[in-house]
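So, chain A:
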Amino acid sequence: TTDKPASTTQSAAPATSASQSAQGSGTGAQSKFFVQADFDAQLAMRSQTPQGPTDKPWEQAIAPQMVDTAKYKKDGPYQLCFSNAAVNNPWRQVGWKTMQAEVGLHKEITKFTALDAEGKDDKQISDIAELQAKGCDALIVSPNTTATLTPAVTAACGKVPVIVFDRGVQTDCPVTFIKPIGGYAFGADAAEFLVEKVPAGGKVLALRILPGVDVLETRWSAAKVVFDKSKVQVVGVEFTDGDAAKTKSIVSDYIQRYGKIDGVWMDAGATAVAAIEAFEDAGLPVPPINGEDQQDFLQKWKDAGLTAVAPTYPTYQWRTPIIAALKILKGEEVPKMWNLPQPKVTSENLSTYLKPNMPPLHYALCGCESLPGFPETWGGKKN
Partner candidate 1 sequence: MKRALPILAVLVVLLAAIAVANPHFLEPAGFLAFLKRAAPLVILAAGQYFVIVSGEFDLSVGSLVTAEVVIAARLIDGEESATWPVIALLIVVGLLVGLVNGLATTKLRVPSFIVTLGMLLILSGAVFLWTGGAPRGALSEGFRTFGRGSLGPVPWSVLILLAMGAAAIWLMRADFGKTLMATGDNERAASLSGVRVDRAKIFAFMLSGLAAAVAAILLGGFAGVSAQVGQGLEFSAITAVVLGGVALGGGRGSVLAAMAGAFTLEALFTLLNLYGISGALEFTVQGVIIIAAVAAGAIRLPWKFTPRRGDAHAAS
Partner candidate 2 sequence: MSPKFADWPQAHPRGGGSGEVGGVLSMRGIGKSFLGVRVLSGVDLDVAAGEVHAVVGENGAGKSTLMKIICGVHAPDEGTVEIDGHPVSFGHPLEAQRSGIAIIYQEFNLLPERTVAENVFLGREPVRRGLVDRAAMEQATARLLDELGEHSFGPRDAVKRLSVAQQQVVEIVKALSVNARLVVMDEPSAALAEHEVELLYRLIGRLRERGVAVVYISHRLREVFDLADRVTVLKDGKLVTTLPIGEVSSDELIRLMVGRDLGTYFPARSTGAGEVRLSLRGAGNRKLRDIDLELRAGQIVGIAGLQGSGRSELAKAIFGAEPFTTGEMTPSRPRSVREGVAMGIGLVTEDRKAEGLALRQSVRDNALLVARAVGAKGRDGVGGLLERVRLSPPRQEQEVRYLSGGNQQKVVLAKWMTMAPRVLLFDEPTRGVDVGAKAAIHDLMRELANDGMAIMMISSELPELIGMSDRVVVLRDGRIAGTLPAGPSEEAVMRLAAGEVAE
């Protein structure tokens, strides 16, 4: 007997890289994760108008290509299963709470079984296998690693309708793949902002969390393309491990070394505030910087009147898989590739996203304000 699919159509190595243009701009070689076509597609999507209800961005889709799901149609009530990569950072925490609240909205879901793989590929492979035996009507997967989870997801596709979101897999067997526009858009949004705000020849420091994670690699590779075409000078690309203290130290070192840093690009917002503080502690004005939609950053932005932008990778995407699952089980069409809108926070709309009663590491684009239990479930205070 085998628990493995008969065949997998995977291509483990990330697709070919294009545009190896380092140009001595300090940005280094292009990431092997970079795919020009995806880059172009994502950048284009930014200006497309999503379809669906505007007040519910998690139900919207950009340029959807609908697929028929009649063959999955069945009567309720339903049991949904979810294999989660991990709940090991605030982004996933917010998303996970949002997803649970979404489940609570639907009476027809009588059972929701979720297993947490704790960031372990091997555990997630077993989890997916174990979930298939639980009589799920649909299986939602948030894969830990794209390549390595592909076989397990492929295997599940043969037994239940599968919905994948956040990180992808290298097979199109899932009924739908849900994600915001993507990392290229995120990285480009931030880089374009800096190119606009930093004077020509200005020194930009790029801070990355860690290498090798596709959603983060795409962010940087897009920024690299943007910077390489610009007149700013990228003086350093450093990894922070997402550690605030390390971030602050790195930024302080750069300030000391170069006397002045004119812009800071970040691939994620978690340590943006630490980077800002490095300038404050050095008694320098904070240069243009990007963060993410985390409350502490938005708060700082407002309080200090920063020149900033916050691209997002919205946590409201955690609602969509539940909605998609129900649509599929009811036989309604869903987009094959469900591209959610990916707004960015700017100084114009900052005040709509800043919610001072929410915890510092809360993500503004949770789409959770109208869900039962808000704000306490997300750690916020009623006021």
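Here is how the candidates were picked: all candidates are chains of the complex that A comes from, given by their letters.
The criterion applied here is as follows: a contact is a pair of C-beta atoms (placed from the backbone, for glycine too) under 8 Å apart; a residue touches a chain by one contact, two chains touch by 3 or more; residues count from 1.
Everything numeric here is computed off the predicted structure, so don't read it as measured data.
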| item | value |
| --- | --- |
| Touching partner of chain A in this complex, picked from 1 or 2 | 1 |
| Residues of chain A defined as touching candidate 1 within the complex | 87, 89-90, 93-94, 96-97, 211, 238-239, 241-245, 247-250, 252-253, 256-257, 270-271, 273-274, 277, 281, 296, 359-361, 377, 379 |
